[in-house]
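Every protein chain of the complex appears in place save one, which is left out.
Letters A, B, C and D mark the chains as written, and numbering starts fresh at 1 in each.
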Amino acid sequence: MQTILSIGVDAFAYGMVLFVISIGLSVTMGLMKFANLAHGAFAMIGGYVASYATQALGWHFGFALLAAVAACMVLAVPLERFLYRRFYGASELRQVLMTIGLTFMIIGIANWLMGPTLKTIALPPALQGPVDIGFRSVPAHKIFAAVVGLLVAIGLWLLIERTFFGVKLRAAVDDAPMAEALGIRTKIVYAISFSIAIGLAALGGVVGAQLLPIEPQYALHHMVTFLVVVSVGGAGSIGGALAACLILGTVKTTGSYLMPEFGNFFFYLAVIAIVAVFPNGLMGRAK
Amino acid sequence: MTAASLTISGLTAGYSQTRILEDIDLSVPAGGRTAVLGRNGMGKTTLFASIAGQTRRHGGTIRLDNTELTALDGAARARAGLGYVPQNRAIFRSLTVEENLLSGLKDRPRSAIEEAYTLFPRLAERRQNMGGQLSGGEQQMLTTARTILGQPRLLMLDEPLEGLAPVICDALMEAFTQLAASGTMTILLVEQRLKAAFDFADTIVILERGRVAWQGTSAALQADTATIDRLLGVGH
Amino acid sequence: MSQPRTLPLLKRGFLGDIISLAVMIAIAVICFHFMPSNLSFFTRIIAIMLLVLAIDLVTGFTGIATLGHAALYGAGAYAAGIAAAKFGINDPILMLLIGVVAGAIMGLISSLVILRGHGLSQLVLSIAVVQLAREAANKFSGWTGGSDGLSGISPAPLFGTWRFDLWGRTSYWLAVVLLLVTFFLLRQLVRSPFGKLCQAIRQDPVRVRAMGAPVYLTQVKMYAISGAVAGLGGALSAVATKVVGLDSLSFELSAEAVVMLVLGGTANLFGAMIGSGVFMWFEHTMATINPYHWLTIVGALLVVVVLFAPRGLTGMAETLYNRLIGGLRK
Amino acid sequence: MSILEVRNLSKRFGGLNVTNDISLVLNPGDRVALIGPNGAGKTTFVNLVTGHLKADAGQVLIAGQDLSTASPTARVHAGLVRSFQVTRLFPDMSPEEHVALAILQRLNRAERIFGDYRAMPDVMDEAYSILDLLNLTPLARTRVSDIAYGQQRLLEIALAMALRPKVLLLDEPAAGVPSSDTVLIEKALDQLPPDLAVLMIEHDMDFVFRFARRVVVLAAGTLIFDGTPQQVAADPHVREAYLGSYAE
Partner (left out) sequence: DVIKVGVVGPFSGGAALQGRNFQAGIEAYFALHGKTVGEHEIEVIYRDLPAADPGQSAALTQELIVGEGVQYLAGYYYTPDAMAAAPILEEANVPMVIFNAATSAIVNASPLVVRTSFTTFQTSTPMATVARERGISKAITVVSDYGPGIDAETAFVRAFGAAGGETVQSVRMPMTTVDFSPIMQRIKDSGAEAVFAFLPAGPQTLGFMTAFVENGLKDAGVQLLAPGDLTQESDLPVLGPNAAGMLTTFHYAVSHNSPENIAFIEAASNWLGNPDELSFPAVGAYDGMTVIARMIEATDGRQDAAAAVEAVKGMEWISPRGPVSINPENRHLTQNIYLREVAEVEGKWINHELQVFENQGDPGWVAP
């Protein structure tokens, strides 16, 4: 019993970290219909910024986190303007090619600027210690990640489903020329959404850095995981992504505990089973 | 809101390298009701799309009252007073009916969408349905309602009756006539059913291979069966 | 109407095929003479080319998205390798055949999984398939050598005459011939009714169904054919390299092959070949010039190509050609 | 014997009763128009008959054979062919390829992996006879994405013709085609074999009254009328709910 509870806690924490990192991708892929494989690269940039800010400049974690998100959002503006914008509505394969190319470049540059070694982000004392939750203790940074994840989920859901901006965004994605013809400034809507998605990537990169350490290959290493989470949840669905992260987190954690030697088997079998039953993902919008 | 006049001169436009429209001159006075006719593939849709800013322009100018449109992007043109109901309907399939209507409001308050429901009660019944689930006729209603909600000063309707039941067609043409008569909108209409076009329009423009082949009053055209046969009849 | 409705053989693209084959042979001869030290590398390019052609069949022509095609390539490679290393089947032609069959079977199996999804979920299913295949190969290390790779493959001389030597001449010519034959057969395949049907399915499967044509079965069949081609590529690499590693079953290889395809241009057999040739050659050259930072340059190349050649290198060539012809006409 | 028999077909979308216990019989040679207000459920009905949607209840029989659970493909093989309300064509392919593929499929040769239809005289001749009929020959080798919408509609009909159906379901075949050019469609329909049964959804009443020998009216998912065109035009309910000024 103790063990089951314990696994449950680990699964929840792991799932929430996954969620924070991949939700931005769910937004780009589901809402903006952009297969942005460079998502991990932006998460990595966020991680580097935060690492540099805490280690070299000695900033407080909170400021470093904000700086990382802000830096990535600012970086997103020219990238969107000069690169991504040309690929809205292009075939998925072209988007994949472009973003893989971009990922390669970012990896190369990271390797050159920051070196091939691991980087860590210094946590404030409050997030360092364990927190006692009754029957066991959990590292505070995991609780922090979970809380951030929930807040992001709620905030995004409100933004997309309940605001005028959300309607404009979804309209622009569905049929950009028509949205323009209705007076929606699609370019601005897109730029803002893209920037938000990249900001979320950076947030995920920093918050999740304790599990997914920052190094140049980060951008490629975790690409598959992000893709899997997004599609199992249903691209563009926040609830779906959350559910997918928790389910897959549980499968992986339980597998790691019970039969680690088959860990990935169960993980991918679960993916196949879920997608076979829900071809649009757990809560995907039907096409 | 008052109706706006449209002046096109020397417009040449098309898709990427191909030119579909050649040297179009056209002017529609404020409050006018103009029908654009022509056989399939003659460039009617392309003309509207060019005014809306969705094609590649090779030359010429388009003015709405005194605003030069050619320098503006689609959204800015819409904000300058252009409304476009495209032939393919362009419903936002993954948005609900209500959200589709919201998207057309420009900066009007949310409550304005009730106007659309008054015009098409059928839409009110389906307000929570996804756009993609609607029947053909319902989609046609939705696209028209959505554009009208933005209170355009120049409304371009590309075959707005397609797929609508005769009763609805009657009601809709009635509504268009009223909008034009009230002086709030200039209307440009593409319609395949000559009778509907003749009944509605005061001026008629006929396109033939991307050029204006005939232009005149509706009455003059109705009297000129030879032209009707030549430009609109079965051409072989 | 009395005008003849059917087209003569040459106008149906046959002439084009003959010319392309001639050009390919010419290129092969030139490479052989002027870059003899790179024969192994060319052989490797051709093996990957076969994989990219296989992906083109399902993705470019039939519209099934996949990031897991290495499963088929790897199946071919391991089947040929295991036949040689564990069962002593050393005849290279036999090894290739075994690879083809294994690839086709793997294609059949993975299509059953992959066709359950659409779009993004299809991609992810394909990733799951290749990851599972890789896990399995890692687990059954008694058969596959696991992460250390399957070694101990020593193919007998080709037709009892040509040894697979240090210079890699035998493997090179074997690869060239395999590529030519495969290319020619695939050209016929994509022009056949079946090929057209696949292209129709890519564009609108619902419409195809409404025409009464089978969609699912056609896709499965195409997947099996594609598997045979990919399996051939894998088996070729096993024969030429004499070692099979887990990389031949990896997501990375699958993704890289898709990148090559898009680079060259999809739904176009030339695109598949040009894409893989150019990408691998460029990567190789860059890596030789600067082993540390070539990735940045390769990434930049990809971005530039997608920016300025939306339909890939072959699309760009086509546009240039049309401009040229158009210009001459004027 | 009836060629198409629909028995008590029903379908609900959530709370909406789109198809309400509809029964309908088509005999060889029938020319039936299906009319009704927007959203009455006409397209849904066609989708149920062709198997593109799964019915909640009811049966569909083609030539006496129960195909209620059969796939759309199987129904096509049994002779049931449809066109789409919004054209669905293959944008990268030419009209020639479209029609040839349909013919090949009918001849069970669509899955051959060798041979080129352009070398098959029977296929090419038939394809061009259909394209000629619809005046599509000049566009035979143009990509469909480059031809105008009206002509795409004609190609939809060409495709249906190439399949030589027993029952043809046409969903608004003339929508977006100028009244002058609907003549072409009518001409094409006239060329169809006399024993073919045609069910057509159409809102263009001129066309309906020229074409149909029988009219069926659907409203809110229920069949409310089945009779001759004259009877329909005279029916006060139909006039009020649907025809409007047209009846005058």
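Everything that follows uses one rule, which is that a contact is a pair of C-beta atoms (placed from the backbone, for glycine too) under 8 Å apart; a residue touches a chain by one contact, two chains touch by 3 or more.
Because the structure is predicted, anything quoted here is derived from the model rather than measured.
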Touching partners, among the displayed chains, of the absent chain: A, C
Omitted-chain contact residue, chosen from A:Gly58, A:Pro125 or A:Pro260: A:Pro260
Sole contact to the chain not displayed, among C:Asp17, C:Asp91 or C:Glu252: C:Glu252
Residues of chain A (touch criterion as defined above) contacting the omitted chain: 3, 6-7, 10, 13-14, 17, 108, 111, 115-120, 130, 137, 139, 210-213, 215-218, 221, 252-254, 256-257, 260-261, 263-264
Hidden partner interface residues of chain C, rising order: 36-41, 43-44, 47, 135, 138, 141, 145-149, 151, 154, 165-168, 237, 240-248, 252, 287-288, 291-295
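We take it that only the chains that are shown with their structure count from here on.
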Identity of the chain that, by mean CA position, is farthest from chain A: D
Distance from chain C to chain A - Cα centre to Cα centre, in angstrom: 33
Touch-based graph of the chains, sorted into line, ring, star, complete or other: ring
Residues on chain C engaged by chain A in the complex (per definition of touch): 59, 65, 113, 116-121, 123-125, 127-129, 131-132, 135, 139, 251-252, 255, 258-259, 261-263, 266, 292-293, 295-303, 305-307, 310
Chain C residues touching chain D - in the complex, by the definition given at the top: 1, 5-7, 9, 12, 188-189, 191-197, 199-200, 203-204, 206-207, 209-215, 218, 221, 225, 267
Of all residues in chain D, those that touch chain B in their complex: 13, 35-44, 85-86, 135, 147-151, 172, 175-181, 183-184, 203-205, 240-246
